[in-house]
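Heads up: the structure comes next, in C-alpha cells.
All protein chains of the complex are present and in place, except for one that has been dropped.
Chain lettering (A, B and C) follows the sequence in which the chains are written, and residue indices restart at 1 in each chain.
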Amino acid sequence: MNYQNLFSEIAVEAQKIEDSGAVATYIPELGNIDPNKFGIHLTTLDQRRYGLGDFDEKFSIQSISKVLSLTLAFELEGEKLWSRVGIEPSGTPFNSLVQLEYENGIPRNPLINAGALVICDILVSRLENPRKDLIEFVRQLSGDGNLDYCRRIAESEKKTSYKNAALINLMKDFGNINNDIEVVLDLYFHLCSIELSCKDLTQVFLYLAANGINPLTGEKVTSISNSKRINAIMQLCGFYDEAGEFAYKVGLPGKSGVGGGIIAIHPGKYCVAVWSPKLNQKGNSHKGMKVLEFLTTRTQSSIF
Amino acid sequence: MNYQNLFSEIAVEAQKIEDSGAVATYIPELGNIDPNKFGIHLTTLDQRRYGLGDFDEKFSIQSISKVLSLTLAFELEGEKLWSRVGIEPSGTPFNSLVQLEYENGIPRNPLINAGALVICDILVSRLENPRKDLIEFVRQLSGDGNLDYCRRIAESEKKTSYKNAALINLMKDFGNINNDIEVVLDLYFHLCSIELSCKDLTQVFLYLAANGINPLTGEKVTSISNSKRINAIMQLCGFYDEAGEFAYKVGLPGKSGVGGGIIAIHPGKYCVAVWSPKLNQKGNSHKGMKVLEFLTTRTQSSIF
Amino acid sequence: MNYQNLFSEIAVEAQKIEDSGAVATYIPELGNIDPNKFGIHLTTLDQRRYGLGDFDEKFSIQSISKVLSLTLAFELEGEKLWSRVGIEPSGTPFNSLVQLEYENGIPRNPLINAGALVICDILVSRLENPRKDLIEFVRQLSGDGNLDYCRRIAESEKKTSYKNAALINLMKDFGNINNDIEVVLDLYFHLCSIELSCKDLTQVFLYLAANGINPLTGEKVTSISNSKRINAIMQLCGFYDEAGEFAYKVGLPGKSGVGGGIIAIHPGKYCVAVWSPKLNQKGNSHKGMKVLEFLTTRTQSSIF
Partner (left out) sequence: MNYQNLFSEIAVEAQKIEDSGAVATYIPELGNIDPNKFGIHLTTLDQRRYGLGDFDEKFSIQSISKVLSLTLAFELEGEKLWSRVGIEPSGTPFNSLVQLEYENGIPRNPLINAGALVICDILVSRLENPRKDLIEFVRQLSGDGNLDYCRRIAESEKKTSYKNAALINLMKDFGNINNDIEVVLDLYFHLCSIELSCKDLTQVFLYLAANGINPLTGEKVTSISNSKRINAIMQLCGFYDEAGEFAYKVGLPGKSGVGGGIIAIHPGKYCVAVWSPKLNQKGNSHKGMKVLEFLTTRTQSSIF
C-alpha cells in the first residue's frame, strides 16, 4: 500500500466532508478548543509514519486512555478482572446508570465510564503510586518521558462531573468499589486528562497492532492473547452505541474520546489516529469517523 | 496450518469438555434431539475439508439462517435496508421486547428475532415466491439442489411461538411490518427450519470468507464490501448478549442457533461449523463455543 | 349540597375551558366522533339525578368497562385473582410491554390493557357464554335490557389492534393466558365497545358508591369489602400515568376511557360521569378532568 498517495487523497477528501457536529461542552475546558482542528497520523508496524494537518498537536484524548488503563489492570489482575466488569457491548449511552442498577453494579465493559471507574479502583488497589505509575506506563509506551496529565482539564472535570459521581456511588453501594470514592475519581479524571498528539497516539497504541510488543523497545506490553482480547473488546465496545456503525463502516477495532480523537488498529499492519473536535450525536468525532471510513474503504483494510 | 493434526487434537479436547448445558425445549421438536451429538467441519478457501464426529448429519440450523436471509435482503435493498433495522448490538436477550418499545419498533440488528422478522417482511415484499426463492438461494450456495425446509419443525414452532407473535405485532403497531403478519411469520418459521450438516454449513457460508464469491461456482453472492459488512454485523450481533464473550474467546465473526450449531468465519482463510445441542444459559452451544475457542487459540487465527 | 346550582355553575365553567386535546384516532371508528360533544351527569345514592349537555347520548365507554369486567371476575375468583394480576400502579403508559417482560407476564393491575386481557381470559374460563353473560351483567346494573356491544367498534378495533395482540401473545408466552388468544381478544374488544350515556354510567357504577349494592334493585353486586377494594384500585390505577394528577386535583376514585368518558365515585354520596372526546397527552379527557376538578373543588367532596 502506498500510504503517501493515500494521505494525499485523504487531504482532498477531508476538505469535502461537511463538519456538522458540535464540540463537547460538558467539560468547560474542552469547549475552548478550535473546532476546525484536523489531524491524522498512521504508523506502520515497520515504523513508517504518515501525517496530515494538525497531527503533531497535543489534545485531550479523554476516553481513548481507557484502553491504556485496561491494559495495565489486565496485566495486574488477569482473568480475575472479569468478575468485576463485563466484556459485552452496553447497547446504551456511555454513562448510563440504568444497566448498572439492573445488573447489580457490574458495568458491561471496561470502556464505558462505569467500567473505567472500576478499572481505576483496581489500579488504586494494585499500584503503589497510582497516578505516578500510570503516567509512567504511558511514557514508556510513547518513548516520551515528558508526557503528563493536564491538571487543568482534570480539575475542570472534577468540578462538574456529577454523572461520574453518581456512577461510582451507585457501584460503591453495590460493593463494586473498594477504595475511597474521591481517590478513585481523582485517578479517573487524571486518566482522562492525558494529552497526546495523533502522532503520539499511533506510537502509544502500536503494541495492539503488534501482538502486545512495543515495537519501539521490543518489550512485551501484554501477551499475544491479551492483545487480541483488548482489540476484540474495542471492536465491540469502543464506540458506545455506535460500535456497530464503526465495525460496519470502518471495520477495525478502535476507540474514541469526546476530545474528538479516534484510534484504530489494523492488527499486524498499522495503528492510525485521527483528531477532529466536532462530535456527532453519539459522542464520536463526526469527521474522524468519515475519514477512517474513507481510509479503510480505499485500502480495503477491514479485518472482516 | 496442518488442520489434520489440529482435528486430532480437537477430537481429544472435545472428550474432555464437561457438557453442562441443556437442549433447547421451547420448540418441542428440538427437544427430541440426541444431546450427545457432536460434529465439527472446516472448509478452507482452497476447498480442503476436515471433519470430525457427526459432521455429516443434518440438524436444525435455526438462527444461523438469519445470516442467509440478511444477505439476500441486503442484495435486494442495499443501504436502504438500515432505515428499518439497526446494526448495533442489542445488549439484551435475543427476543426482548423492551428495546423495540423504547426504539419505536426498529430492531437493533438483523440477527435478533425482531430484526430477522423485518428481513422476512422485506423478502415477502421483494420476492415473487418468497419461500421457494429463499430455499433456492440456499441450494445454490450449497450446490445441493435437494436441500429443503423441515415442515415438521416449521409447524412445531408456528404453534408455540407466542413471543415471536408478540414481537411482530408490536412492530406492525409501529408501522415497521408491511405485509400480513401470518405470511411473514410463515416465511420466518420456514427460514428457521432449514436443516444442514456442519459440512453443508461450511460450504454454504464460505462466501463470507471469500469476499462475497461462492468458491464452488465462482459466482458473486454479494459485493466485497457487503461481505465484510455482514461479517462485522455477525461479530457484533451474532451471539445475543454473549457477543463480547465470543469475540473475546474465539475472535472470529460467527453466528449461533438454538439447534446447537455455530458457524465462524476467518476472512480469507476458512469457514468452520460445529454442532453440539446442549446450550449454555445465554442460548449458545456450550461445547461448540469451547471447541471453537480451542481451535482459534491453537491456530492463533483470531482476526484481532 | 345544592347540586342544581352546582350544575348551573358547571355549565358556565365548561364554556370557559379551552379544549386543547385531540380525539383518539387509533381506532378509526372513534375518530368519527364530534369533538365538541360535552355531557355530565350525577346520580346520588338517594337517586337524585342531575344532567347537563349531551348527558343522555350514548358513546363508546372503552376502558371504563374494565371496572365492570374486574367486578365480575373478582366475584368469580375472589382473592385468587391476584396471583395473575397485580394491584399496583404501573407508572407507565396504558399499553406498555416493558413491565410485562420484566415481571414475567403478570400485569401490574386489572385496569391497564394487559390486566384487562387477563381478566377477560378468566371470564372466558369461568362463564358459560362469556359475551352474553358479560353484557347481561351490565344490563342488570343499568336496568336497561337493551344495552349492547357496538359490533362496528369491536370489529374496527380488532382489525387494528396490533399492540393488544402483542400484549396477549407475550402473556401467553409467559403462561398467563389459558384460553385461545382469538377468543380472549374477541371478548376484550366487545367489552371495550360497550356504549353508554353519562346518565347510564352513573346508574351502572352507583354500586361502588353504595357499598356494593345496586340501589336500583337492592341486589348485592359485590361485598362491601370488595366494593372498597375496587375503589382503591381505581384510585391508584384508573388513569394510567396520570393517576396521581387525578387523585391530587379531583380527589375521588375514577376511571377514564379513550372515548372521552370519565366516571368518578364519591363513596356514600354519588357517582358522576362526564364526556368530552378530546384527550390530553396522557390519553384522558382534557375537559372532563377539568370539569371534575371544578366540581370537587366547589363541593369540597374529595375523599381525602
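By definition in this document, a residue touches a chain if its C-beta (ideal position, glycine included) is under 8 Å from a C-beta of that chain, and two chains touch if they have at least 3 such contacts.
If you're wondering where the values come from, they're calculated on a predicted model, not measured in any experiment.
Chemist: What chains on display are touched by the one that is not shown?
Modeler: A, C
Chemist: Which residue among C:71, C:99 or C:256 touches the omitted chain?
Modeler: Among C:71, C:99 or C:256, only C:99 touches the chain that is not shown.
Chemist: For the chain left out of this view, which of C:203, C:231 or C:256 touches it?
Modeler: C:231
Chemist: Applying the definition given at the start, please give the residues of subunit A touching the unseen chain.
Modeler: Contacting residues on subunit A, toward the hidden partner: 96-98, 101-102, 162-163, 165-167, 169-170, 172-173, 181.
Chemist: Which positions on subunit C touch the chain that was left off?
Modeler: Residues of subunit C in contact with the hidden chain: 86-92, 99, 108-109, 224-225, 227-229, 231-233, 235-237, 241-245, 247-248, 251, 253, 267, 297, 300, 302-304.
Note that only the chains that are shown with their structure count from here on.
Chemist: Which category does the touching pattern between chains fall into here: line, ring, star, complete, or other?
Modeler: line
Chemist: Considering subunit A as a copy of subunit B, what rotation angle in degrees (nearest 5) results from a C-alpha superposition of the former onto the latter?
Modeler: An angle of 180 degrees brings one copy onto the other.
Chemist: State, to the nearest whole Å, the distance from the C-alpha centre of subunit A to the C-alpha centre of subunit C.
Modeler: Those two chain centres are 55 Å apart.
Chemist: What is the distance, in whole Å, between the centres of subunit A and subunit B, each centre taken as the mean of its C-alpha atoms?
Modeler: 32
Chemist: Quick one: subunit B and subunit C, Cα centre-to-centre, how many Å?
Modeler: 47
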